[in-house]
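What you see is the complex with one protein chain gone and the rest in place.
A, B and C label the chains in the order they appear, each numbered from 1.
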Amino acid sequence: MADIVSLADGVGELVRDGDVVALEGFTHLIPHAAGQEIIRQGRKDLTLVRMTPDIVYDQLIGAGCARKLIFSWGGNPGVGSLHRFRDAVQHAWPVPLEIEEHSHAGMANRYVAGASGLPFAVLRGYRGTDLPEHTATIKWITCPFTGEELAAVPAINPDVSIIHAQRADRAGNVQMWGLVGVQKEAVLAAERSLVTVEEVVDELEPVAGQVVLPHWAVTAVAEVPGGAHPSYAQGYSERDNAYYKYWDSIGRDRDTFRTWVRDEVLAGRFATETTGDKEGVR
Amino acid sequence: MADIVSLADGVGELVRDGDVVALEGFTHLIPHAAGQEIIRQGRKDLTLVRMTPDIVYDQLIGAGCARKLIFSWGGNPGVGSLHRFRDAVQHAWPVPLEIEEHSHAGMANRYVAGASGLPFAVLRGYRGTDLPEHTATIKWITCPFTGEELAAVPAINPDVSIIHAQRADRAGNVQMWGLVGVQKEAVLAAERSLVTVEEVVDELEPVAGQVVLPHWAVTAVAEVPGGAHPSYAQGYSERDNAYYKYWDSIGRDRDTFRTWVRDEVLAGRFATETTGDKEGVR
Amino acid sequence: MTGAASTTAVSGAQPEYTSDEMMSIAAARALENGKRCFVGIGLPSTAANVARRTHAPDLVLIYESGTLGSKPDVLPSSIGDGVLAETADAVIGVPEVFNYWLQPGRIDVGFLGAAQLDRFGNINTTVIGDDYTDPKVRLPGAGGAPEIAASCREVFVVVRQSARSFVDKVDFVTSVGHGSGKGDRERLGLPGAGPTLVITDLGVLRPDPETAELVLTQLHPGVEVEDVRAATGWDLQISPDLTRTEAPTAAELSTLRTLKEASR
Partner (left out) sequence: MTGAASTTAVSGAQPEYTSDEMMSIAAARALENGKRCFVGIGLPSTAANVARRTHAPDLVLIYESGTLGSKPDVLPSSIGDGVLAETADAVIGVPEVFNYWLQPGRIDVGFLGAAQLDRFGNINTTVIGDDYTDPKVRLPGAGGAPEIAASCREVFVVVRQSARSFVDKVDFVTSVGHGSGKGDRERLGLPGAGPTLVITDLGVLRPDPETAELVLTQLHPGVEVEDVRAATGWDLQISPDLTRTEAPTAAELSTLRTLKEASR
């Protein structure tokens, strides 16, 4: 049975310095509140995994929480670049950022292998591109039946995966719908998992297109209404497209970003009923 | 866009002598009517593929339509043995039946590979069992990252896959829900596909747990209400458990079975508005 | 998959019950509350559903047809009964059952039947006879069993005991128990512990910790060691700590019978 916890306690218990951490959500249901809680609790040396490290990881990278990023597309969708990500890769600011770069197909299959308890996955990908030259986690494998050579990628098994979903019930069964991305795979691939939800309800009414994660496959659930903002939760909120543009102005400049972290993230800790802030704020 | 056809035309157009044919449906939504139409049209030398060759394949095998069976569990669920299947394997009646035998996990992954356009799939299976010794389509493959040895199975890509679903719209978009088995994979793995449905409707109302196959992924749709009987279509009919027991009395004896084919299957051709019965009835 | 129910009545101070009922109830008792249980149809499904209605209300039932957390109010007559999907926490496709839920070792107990079982708990559901290509009896085959036996943290086997079905060595290894003895599972790289419990209509067998050979550890009421020896095709060893199964309680029997009645 999944524990129902506060966001601060959930992050405090489940995310540790040096962990491999995946925050997933493919444009929809991105766990932004949890990302900011990780900044607030001052986690460091994280290996961040995410197919699309958009604003949520620009914030974590800019705040110096990460030492490595495993990803397949790092941009601000519909707007342009991620300036904190660029600054880290191009100028090692605020700390150097190692990268491990894949395609979406490769990342999705790495999660599938992780969720399946397999050490690797096979796909028809990467052939002829420059990615294998720079990414050690792309190798080749020969089909034992046809002799064809295909790409192989190793499983991703995060220490902790964090996702946002629409609802959970009091036992911790999680329900999400709409674009469901790789969230199920990210949770199943992980050792521990935290799901932030729009609301905890008595009964999960079935919804077309739903994905349900049973309570015994989830470590903890935290009720965080609006926890995906500026991403959205179908049925609960709309994508805040203006915020994505606004982020460009925040992320573009180091000082503006630092001010944003101080005023919008660190100050935010007092707004939560936190008890799990063990590491203090740096 | 999928064609909307009669069952007789669908089978007549899409199923050819010597084809690799998969009829799927995991206890739910088993395309029995289509199976009997294949008998009625006198197809022969088929390689039949199915995870659970239950009554539907006992009928096809007993009628002499198959020369080979690729499967993972051949029984009458909840009742006992498949007598026609046994008779074919043990006594080559009415024709010899070659078998290629897997586990469910292996078969499911063979369909997944087929649907994915990959030549093979990898799983943690078969190790220590006697299956690899007798099944040439089980080999071993080494993980290029960990060195671990895992099982590999080749893709299944049927010439034609046939499934039963609850509904389709007039464009041929198919909707099914409840236990959905490996039907999506079977259709996507196949060169051609035929879907029998309970009804063709103007609009597909969303249903929780639905799987939708877009019209451009399906070759033909035939409206065959009750086409899964004695299996069932959730929302439309109940499983006829008594029929499964009754089948034991029909399948047990060659003459009783032959009489059943003559009276219940071949006679049935006059009840359909068939034009596709090209091969005649043997 | 269910056969003719045994009609051997056992009587005494307790309510009357059949040896099949004793087997189902003993199997039900072995399931701890809260465990995730991969359930085959027939005897395993009966036992799991009795457990869920007695001491283990939070037992999580997983059927290979694609249901996680089914809570049927009648005994399903096949693994694909509608009631399993309608009462499940989640319904998923069959590839996902095997790849995402079974293979990674998320399931505590795999609950299997057997046509033939050997002294090391290996299971045969494929062919009877020495020649695979010309079998004496063709059985249904593997189904989900090989990977259930490999991947679940432990395996319980529920099977009626007879000298014909309890053999020294199975004709065909469909699902690996303890292979040819202690250490074989590790050598094969099978992640789960294998069969830790074999529950029959006569008693309970467990693998010897030293050899992994199945030994008799428990006798059902009214059954003697000689009865079990006679129904075993190898020289059955008896545990020095042999115990006696408690007879079914009235509550257990009534639960079992109500379930069975409702599914007729």
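One rule holds in what follows: a residue touches a chain if its C-beta (ideal position, glycine included) is under 8 Å from a C-beta of that chain, and two chains touch if they have at least 3 such contacts.
Since the model is a prediction, treat every value here as computed from it, not as a measurement.
In the complete complex, the hidden chain is touched by one of A:Asp45, A:Glu101 or A:Asp248, namely A:Glu101.
Screening B:Thr27, B:Gln41 or B:Asn173 for touch with the missing chain picks out B:Asn173. Of the options B:Met51, B:Ile70, B:Val89 or B:Leu118, the residue whose C-beta touches the omitted chain is B:Leu118.
When the whole complex is considered, the residue among A:Arg167, A:Lys184 or A:His215 that touches the unshown chain is A:Lys184. Contact between chain B and the unshown chain involves residues 1, 112, 115-118, 173, 184-185, 188, 212-217.
One chain of the complex is left out; on chain A, the residues touching it are 26-28, 51-52, 71-75, 77-82, 85-86, 89-90, 101-105, 108-109, 111-112, 123-131, 134, 148-149, 178-182, 184-185, 209, 211, 231-232, 234, 238-239, 241, 244.
Just so we're on the same page, only the chains that are shown with their structure count from here on.
Note on chain placement: the centre of chain A and the centre of chain B lie 40 Å apart, centres being C-alpha means.
With centres set at the average Cα position, the gap from chain B to chain C is 29 Å.
Among the residues of chain C, those touching two or more other chains are numbered 99, 103, 151. Residue positions of chain B touching 2 or more other chains, listed in rising order: 123-124, 148, 209.
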